[in-house]
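After the structure tokens below, expect a handful of questions from me.
Complex shown without one protein chain; remaining protein chains in place.
Letters are used for the chains, namely A, B, C and D, taken in the order the chains are written, and counting of residues starts over at 1 for each.
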Amino acid sequence: MFYRETGQFKQNYAADSAVFPILQDRYGLAIIMVIAFVAIPMFGSEFLLASVMIPFLILSLGAIGLNILVGYTGLLSLGTAGFMGVGAYAAYKLSTMFPQVNILVWILCSGFFAAGIGVIFGLPSLRIKGFYLAVATLAAQFFLQWCFVRVAWLYNYNPSGAIEVPGRTLFGIAITGPMATPVNRYYVVLGVVVVMTLIASNIVHGRIGRTWMAVRDMDIAAQLMGIRLLPAKLLAFAVSSFYCGVAGALMVFLWLGAAEPSAFDIKLSFLLLFMVIIGGLGSLIGSFMGAALIHILPIFIRALPESLGLPVAAATVEHLTYLIVGALIIFFLIVEPHGLARLWQITKQKLRVWPFPY
Amino acid sequence: MSGPKDAVGETMGETLLAVDGVSLGFGGVKAITDVSFDIRKGEIRAIIGPNGAGKTSMLNVINGFYHPQQGRITYKGQTRSRMRPYQAASQGIARTFQNVALFRGMSTLDNIMVGRTLRMHRGLFWQMLRFGPAMREEIDHRRHVEDIIDFLQIEAIRKTPVGKLPYGLQKRVELGRALAMEPELLLLDEPMAGMNMEEKEDMCRYILDLNRHFGTTIALIEHDIGVVMDLSDRVVVLEYGHKIADGTPEEVKADPKVIDAYLGVGH
Amino acid sequence: EDSIYVPLFTYRTGAFAGSGSPIADGMHDYLTMLNERDGGIGGVKLVIEECETGYDTKKGLECYEAMKPKKPVLVNPWSTGITLPLIPKAAVDKIPVLSMAYGLSASAKGDVFPWIFNPPATYWDGFTQILNYIADQEGGGVDKLKGKRIGYIYLDASFGREPLPLIDQLSKELGFEAKLYPVAAADMQNQSSQWLSVRRDRPDYMILFGWGALNSTAVKEAVKTNFPMEKFISVWWPGEDDVRGAGDGAKGFKTLNWHAAGTDFPLIQDIQKYVVDAGKSQVSDKSKVGQVLYNRGVYNSMLIAEAIRTAQEVTGNKVVTGEDVRRGLENLNIDEARLKEIGLEGFTQPLKLSCNDHNGHQSNFVQSWNGTAFEKVTDYIAPMSDKVIPLLDEDAKSYAEKNAPWPERTEACDAS
Amino acid sequence: MLYNIFIDPFVQMVQMPDLLVQTLWEGLVSGVLYALIALGFVLIFKASGVFNFAQGIMVVFSALTLVGFYAKFSSWGFSGHAAAFLALLLAAGVMLVLAMLVERVVLRPLVTQPDIILFMATFGITYVLIGFGEIVFGGDPKQMIANELFLPSGSVDIEMLGGLVSLQKIDIAAAVIASLMIVGLALFFQKTRIGRALRAVADSHKAALSVGISLNQIWVIVWFAAGLVALVTGIMWGARSDVSFALEIVALKALPVLVLGGFTSVPGAIVGGLIIGVGEKLGEFYWGPLLGGGIESWLAYVIALVFLLYRPQGLFGDKIIERI
């Protein structure tokens, strides 16, 4: 009822192949954009910006990267954090070697380094499939992390062994380092994420995206349609790693402010995988939903006892958070194994026929 | 052994594809043993035979998915013993599959659009923008695909994920996907399995239209003997990997070996 | 209503919970005791809040952001990974960071890092103290180290790698041979290759810089390899639980420490009385009170409390702010008399910080495991300050350069 | 450089054969321990096609349960051994309950879902077990009750090859127990009616349902079996290091073992374990110093990767069917 597209006719194929062909969706998107660009920075607290929104957006970007690989191309990877690390360290090296160039340029360029490394570790994917591939990508994860610890050149021989983010500006406004306010950092992250999401959406809705999905759904048939598997898979690795790399660079420069190699440990890889699966494989919106669920929900649960005035020890809250998040993961999978994005679609279907059940 | 040219055959062009002494085995199993036949431009060539005779394997050899241990394949005058599937595709060989091999997670439209992949050239950069040339290209191909959708009368399921379609429609979408490649040689593996009479008639019509109006050469595997006899210009019969007959439908139908091995007395 | 907000970053979950819990208990119980016994500090109640970091940098930062609006007077990140991003923020947010004997060693330099404090010793101090101890065992000065082969087994992360430049320099200067045995975090519990190498290399001494399960596994493996325990010395992090599992073979295992273990101090008695017995503590088992890491937590909270008290004295405010406490920390002077007043006489050495020196470079003693407890076996051993301080200076300078524009110190220095 | 890579390590091996033997032994032992964890994975994967990420935490959880029950019983005045075995029994019971819960709450509603979804669900289980375990047992490391379970301690020192090779008795026990379990499980899969059904289920849930195989019953059986394997693994690992949540990290090492042996092969788990264990120790011991040591963290994965390139389904895994 609320979601009926009656009366919305498409006069040409361009309109019909738009990413959001339905009017209601476009309105919804516009509202979200207004909230993201205006309402949140205006009314949000620093905590909301710095600890909820910025990490959420960055993790979403990482999840999009991983989703391109896992959701769209069907290549299971557990090396995401490693690729994010490559982006972060590349951005760090570049920005310390050439401090005169704007930091944002280097953050975006760092993606290319991650893409390169991603392609190298993607090579085995031609022969290795499924969970076997997942384990093979673990080799990337652990090897890269080892490099971050061992190759002192990467962190400019800092005795702390960590990379520290210098303060840098964009148009005279501090966007990294201690002087950068959460609002500034939020805008930068939001801008990058919105643009990159748009690009990702363009790619997956076009020829390349279809190629990936074909490889995912039935690689043998895809081959017989003239798709060459290795280039297709490597391209997926490259694009995916590019996104992860940028996300990693953003993570260090605009979120954490300094990072030890352990910031890119296996846990992060798993976390992103959760987001992708819970959000919905092969769905960009799902990546955001997944990131929201996995990142924001625990924050919410942790804050709950305090806001209710319940005297629960911090550790207990943490244990409960694990318990609840675990249970919710299972719950959502049972409700809709195809992820939150699909749940959303079904809801829209129901809205379309509302008030009738079907 | 190649059958005498019948009336239709004579009007047809030169050999498009020749299979020459092909043998294929998997470990102990001999799937194909020394089979030779040819497909001429513009004809409908049927391959029949009992279950496990090696028909599907034959198609797999033709489009490069299996590499025969012996024998050669000549396609458009080029002889080769092994090629990659995507090469076959880029030279104009398309096919459908016995066990529907659609991309289950994608919509009908996207499935058929995948068939256009080889003809789309805009690179990653334009794809990222989805604007200007990339969009124009996309729409050009979309137009073509819509023609196919019209032709196959599957307008209504354009945006349905194919995994949810009933079997028969899936087969039709699969045909659409193969058509989108604008093939010169179309390999159909049991396109009418699991269809009722009405749908078979539809399918026959599509195949005939393709053949007549677009001049597509078709190799067809089918167990419905009525369809085979009515549609095809020439028929190869395989049994246990051997070729046991080759000729016009009438000849084959009368061949005692074929009756014995495949048709049974009832037909 | 007036109160002072003191957040505690703790980790009672995750792979390092074994070390994190006793420290958290010690920190928490001391401050609670002050509230219970004295009604806070200087009559102002402390609001103590724990935030669980799980030893994870991201969660730690989240804790920080969540606490920031409540105007904490200082933070104790309890993880080097969390400390590092806070270092540049501290000056902006005006919240001092107390990273007690961890974090960035160079932050000992108050003129470069006015907001960061890492008393009472840096890892470099610790390492040189161990060297001094070894020299002592060999019967004399550092020249006795010449020709010795010293193995260094460490967590292959920033923490364990920090002494590497120092080792590099000192092995040349003092003429000992260093053998390195890094242990990756993922392999903490699986050190057989490292200890096989120890068997091959036969070092004269082994030095351990580990954390969590790495310590307990290292001790077990050392016992298995029959490495002489009295020649196996660790930095200050192992606690009783890390050693006990190795059984009798672990007798003689040594660690550095700067404070006593045990409960024979009036203050600890008070904690037992007002907090533990009153059921206000989270300790899983009363016998944990007084253990090394518990007392480490107590020491940390003593620094917090003394900093607040000093701040109250210096500024005259009762309800102090982060800026006040920063000054309090710089003016911290816990002398023998004060220790006695607190009820910790003989617990540790006096500590005095200053505007320049945010560390104190306190001496440590060596304690040895006797099968049931650690007992102090040496007097306080001084670090090789002549080697360490220049390195610190250099590091602090390079930190400021690499993070240019690093703000000059503008905070005035209280003449004290 | 080349000398250091290609010659020096072998010279060392010849010069100090006792160390070589010791290294091999350590490799074998850690291989056996990895194999034990991998075995739990294999059981469940073979039987249900589920890649059970929770196996690692099940190891921790079962060991904690055991130690927890022991503490309770001994505080009630049971003697050491009696309390230990009672606790062992109850811990096994808890694993049964866990298996039933997992089947009822997680697997049954998710039957026939894609592998990756089930994989994800096991992450959910992992989280729940971490949270629940920490609430019940706390985060502190515990001592494994090895003596009370009559597990030997101390070492056997053998004078050989001009040196001393010392074998820990607990390691010998681990090797023996692991072999017994593997033989037992291999027989279970080969010789029982359920064995075949298990493989069928792994192949296709849908088809298994349609021929009337009771997935529910089978899942409880295998998850319980995997729980028992986890318990044994927990005891063995716990006796080496402490029982704490840090053990979970070690479980990741089972993954390369798994891919090397093949997800579906019981013998594969042990062979893979031994290859990884020995390879990793030799690599670290002889070649590690060239890279500054500590390469074990990724060496196992790289070894596995190299084998995979050669055989994409692992050494003993079922062939991947590619047919159209």
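Here, contacts are C-beta pairs under 8 Å (C-beta built on N, C-alpha and C of every residue); 3 or more make two chains touch, one makes a residue touch a chain.
Here is the rule we go by: contacts and distances are computed from a predicted model.
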item: Chain not displayed: protein name in its UniProt record ("Acyl-CoA/acyl-ACP dehydrogenase", "ABC transmembrane type-1 domain-containing protein", "Amino acid/amide ABC transporter ATP-binding protein 2 (HAAT family)" or "Multicomponent Na+:H+ antiporter subunit B"); value: "Amino acid/amide ABC transporter ATP-binding protein 2 (HAAT family)"
item: Shown chains touched by the chain that is not drawn here; value: A, B, D
item: Option from B:Met195, B:Leu210 or B:Val252 whose C-beta touches the chain left out; value: B:Met195
item: Chain B residues that touch the omitted chain in the full complex; value: 26, 29, 49-53, 56, 98-100, 164-169, 190, 193-202, 204-205, 208-209, 223-227, 230-231, 262-264, 266-267
item: Positions on chain D where the hidden chain makes contact; value: 111-112, 193, 196-197, 199-200, 202-216, 318-319, 321, 323
item: Those residues of chain A which, in the complete complex, touch the missing chain; value: 346, 349-350, 353, 358
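Here, only the chains that are shown with their structure count from here on.
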item: Whole-Å separation of chain centres (CA-atom averages), chain A against chain D; value: 32
item: Mean-CA-position distance for chain D and chain C (Å); value: 36
item: Multi-chain contact residues (two or more partners), chain D; value: 130, 134, 139, 252, 292, 294, 297, 324
item: Residues of chain B touching at least two other chains; value: 65, 97, 101
item: Residue ranges of chain C touching chain D (in the complex, touch as defined); value: 12-18, 20-21, 156, 180-190, 192-194, 196-197, 199-200, 212-213, 216-217, 220, 224, 226, 241, 244-245, 247, 284
item: In the complex with chain C, residue positions of chain D that touch it; value: 12, 16, 19, 22-23, 26, 29-30, 130, 134, 138-141, 143, 153, 155, 166, 168, 237, 240-242, 244-250, 252-253, 280-281, 284-285, 288-289, 292-294, 296-297
item: In the complex, chain A residues that touch chain B; value: 12-14, 17, 199, 202-203, 205-208, 210-211, 213-214, 216-218, 220-228, 235, 239, 282
